[in-house]
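Quick one: this structure, given as C-alpha cells, is what I'll be asking you about.
The complex appears here minus one protein chain, its other protein chains still in place.
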Amino acid sequence: MKGIEKRLREEAKKLLETGSVSAVLAFRDGYDGDHPVPFAARDVSDADAIVFNEYCTHNLARYVTEYEPGTKIAIAAKGADSRALVVLIQEEKVKRDDLVILGIPCSGMKDARRGTVIDEATTGNTVNPVIHDIMLADQLPEPDTSPYSVLTDLESRGHDARWKFWRKELSRCIRCYACRNACPLCYCDPCFVDQTEPRWADKSPSLESNLMFHLTRFYHLAGRCVDCGDCSRACPMNIPLYLFHKKVAKECEEMFGQTAGMDPEETPVMVDFKVEDSDEILL
Amino acid sequence: MAFDPTILGIACNWCTYTGADLAGTTRIQYPHNVRVARVMCSSRINPAFIFRAFELGADGVLVGGCHPGDCHYSTGNLYARRRLAVTKKILDFAGIEPGRFKVTWISASEGHIFAETVKAFTEEVRSLGPQTKFAVTKGNDQ
Amino acid sequence: MKNPYMPMPVTIETIITEVDTDDIKTFRVVFDREEDAVAFQYLPGQFAEMSLYGTGESPIGIASSPTDEGYLEFTVQKAGMVTSELHGSDEGRTIGIRGPLGNTWPLEYLKGKNVVVVGGGFAFTTLRSLTRYMLDGGNRQRFENITVIYGARTPGLLIYKDELAAWEKRDDVETYITVDQGDENWQGREGFVPTICTEVAPSSNNTVAVICGPPIMIRFTLPVFFDLGFSKENIYTSLEMRMKCGFGKCGRCNVGSKYVCKDGPVFSLAELDALTPEY
Partner (left out) sequence: MVKKIEHDRIQEIIAALMEKGILYAPVEDEEGVNFHLVDDPARVTLDFYNTVQGPKCAFFPQTEELIRYRMTHEGADAAEVEPDESPQVLFGVRPCDVRSLAIMDELFCGGGIVDPYWKNRRDNTTIIAYAFDTVDTVDFYGSFGIGAADDTGADILMVKVDGDLLLDARTEKGTALLAALDGLDEAAAEDEKRFAAAVEGAGALETRRIDTDCVARDLPGIFDSEFWQTEAAPCLNCGVCTFVCPTCHCFDITDETLFSKGRRVKTWDSCMFTDFTLHASGHNPRTKKHQRLRQRVNHKFSYYVTNCDVISCVGCGRCTRFCPVNIDIAGIVERARKRASSQQINNQ
C-alpha cells in the first residue's frame, strides 16, 4: 500500500506539474490515519497530502460527474471503481478522453467503521482495474471464487423467509439517502424519490415508502451496479443493500449475458434489447 | 367467503387493450377481478407502477403488450421485456411470489386469449391468497 | 395549549380570475367559525399557510386589508402541488388557513411619512393589502403623500384592475400603472417599472419606498431609488422562501441568523445587507 501511495503522489505531481489535468481525485488523511477522506489535489503542493491505505474504500468515480464536461481529471481507481467509470463512459456522463485513470490493483481493503474486509462481500471480485492509463502496481491474480456466493443463503430461502429478511432490513431505513448519494451511478437530478409530482414515495420512513425507494433504486441500478459496495458502507443503519444489488446484477448477467462496467464500447443492458431475447426471462 | 383477488391489469393501447375490448364485444366471459389500466405501450410501464400497485394492495399484476415484433412503435415491447423481466426478479427476491406478476403478449385479435389469460391468472393469484407483504397499512387503520 | 400546526377551516367564497394567463387567481375565503375570524388579527405584509388536506400547505401573502371585514383574499400563482390543487378548486370548497404569520410592513415607521409603493407583476399582493389599508377611511390621514407605481408585462397581466382604476380617480393617492408592452386597447403608460420610477422621481425627503416584484425588477429599480437619495433604511421589501412550519422551528427558511417566516418576510435593505445572500 505504501508503494501505491508513493506512486500515486509521483503520478499526481507529474500530471499537475505538466497541467495535463486540473485535479487528481485521491484521498487525504481524515481526523486520523484510519479515516481517509476523498480529496481532489489541484496543485503540485497538494500532492504530498495524498494518502492511500487499506481504508481507502470509497469509490471516487462518485465525484467525476461533479466536474464540468471537458475538464481533464485524473482519478485513482480500484477494480470496482474502474468499472463504475466504464458505466459512466457508456452513459456519456464523462468522456474517456477527459480521464486519466490511475489503476490500483488491490484486495483486502477494510471498512474502517466495521472493521470488515470489503471484498468478502462486495467489489465483485474485481481486484484489477478493467481500464486504466497508468497502473500503480502489478496486476493481482484473479480470484477464482464467484462474487455471488454470498447470495446462496438468501436465494435458498423461500419467499416468506426472504420477505421477512427484507422487511426487517428495509424497515430500519431512515432515508438519509447516504446509499444513493454515495453511489457513483446515482446521478439523477432530481432523484425520483425527491419528485413531488408525482410523489412516488412518502417522505416519512415507513416500510412501504422505504420499499418503494429501495426497490425502485435497485431497479435503476439494474445492469449498471458494479458492486463497489459503497451504498452499504455508507449506510448508518447497516442495511446490506449490496445483497439486493448483487442479486439483480447476477440475474442481468444470466438473462442478458453481459457484466456491468467491463467494456466502454458496450451498451448497458437496460437501454438495449435483442430481438432474440427469450420470453422465458419473463417466467 | 372465498378469497376474491384484486388484480391490476396494465394493457398496451394497440394490442392487449384492444384485445380486451374484443373479448368484451364478443361477450366472452372473464373474471371481474382484473381492473385494466391502459398505457400507450408496454414500454411506458415504469416498474414503480408495479411496486406501487402491490403497495396499494393489489394481489396480482398482469401486464399485456403486443407480441414481440408487432409493437406499434417497433421496439417498445422489446425494451419492456427486459425491464419487466428485471422487475419480476426484484419482486421475487424481495419475497413476492412470481405467480403474482405476469407479463404476456396478447394481440388485438386475441380476445379469447385475453379472457383465458385473465381466467388462469386470477385462479393462480387466488391460490396464492391475499398479498399482505407490500400492502400499506399506514394511517388506514383508523 | 393551542396547536400551532392546526389550520382553521375556511370556505372559498369567490374565485376571481382577471389575468389572461390562467395561472393567477385571487381566492376570497371566509372563516367557517366565528372565533377563528376574531382570532385572525393581521396587518399588511403578513402571510398565512394555505392548507389543502391531501396535498399540503403553502405560504401565501395576504392580499386583502385588515380593514376588509369578514373575508381574506389571497392571490395565488400556480407553481407547485398546493397551488395547482388550489387552482383546481371550485368555490365552496373548504380549505384551511394557518396564521397570520410573519412580520408586517413597517406601519408604525411609515406614520407621518410619504410612502412610495412599487410593485411588479403578481408580487403586488401584500402591497395591495398595504395600499388598501393606508387608503382606508381614518387611516389615510396617518400617512403623508402616497404614490403607487405598479407594472406588469402586459395589460392582461395586471391584477386588481378595478381597484387600480379606482385609485387612479382618487386625488389622495398618485397612481402610475405601466405595462412593459401594451396592446391595441391599452391607453396607459408603457415602460418598465424602473423607467417609470425615474420619470416619477419621488422625493426621498421623509419618504419610505416599499418595493416588491420579480428579482429582475428589484435589481433595476433599487439603483433608481439610491440615485434619488433613498437610504437602505428607507427601502423595504418582502422575501419569498420555502417554508413549512411558518413560526421558526422547521429551519427551512433560515437565512443567516434570521428565519424569513418569523423575522420576515418584510426586511429593510439595511437588514438584508446583514443577511447572508441566500434568498
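Observations on the structure shown:
Order as written gives the chain letters A, B and C; numbering starts at 1 within each chain.
Everything that follows uses one rule, which is that contacts are C-beta pairs under 8 Å (C-beta built on N, C-alpha and C of every residue); 3 or more make two chains touch, one makes a residue touch a chain.
Computed from a predicted structure; not experimentally measured.
Listed residues C:Glu57, C:Glu73 or C:Asp180: the one in touch with the omitted chain is C:Glu57. When the full complex is taken into account, the listed residue touching the unshown chain is A:Arg233, out of A:Arg162, A:Arg233 or A:Lys247. Looking at C:Thr26, C:Gln46, C:Ser65 or C:Thr83, the residue that reaches the missing chain in the full complex is C:Thr83.
Although one chain is hidden here, its contacts on subunit A can still be listed: residues 30-32, 35-40, 58, 62-63, 112-113, 168-169, 172, 174-178, 180-182, 189-190, 194, 202-206, 230, 233-234, 236-239.
For subunit C, the list of residues touching the undisplayed chain reads 1, 3-7, 9, 53-58, 79-83, 92-96, 240-242, 244-245, 247-252, 254-257, 262, 276, 278-279.
Criterion: only the chains that are shown with their structure count from here on.
With centres set at the average Cα position, the gap from subunit A to subunit B is 34 Å.
One finds 51 Å separating the Cα centroids of subunit B and subunit C.
Subunit A meets subunit B in the complex at residues 154, 159-167, 192, 200, 202, 206, 208, 211-212, 215-216, 218-219, 222-223, 244, 247-248, 251-252, 255-256, 269-275, 277, 279, 281-283. If you check the complex, the residues on subunit C that touch subunit A are 80-81, 84. Listed in rising order, the residues of subunit A touching subunit C in the complex are 196-197.
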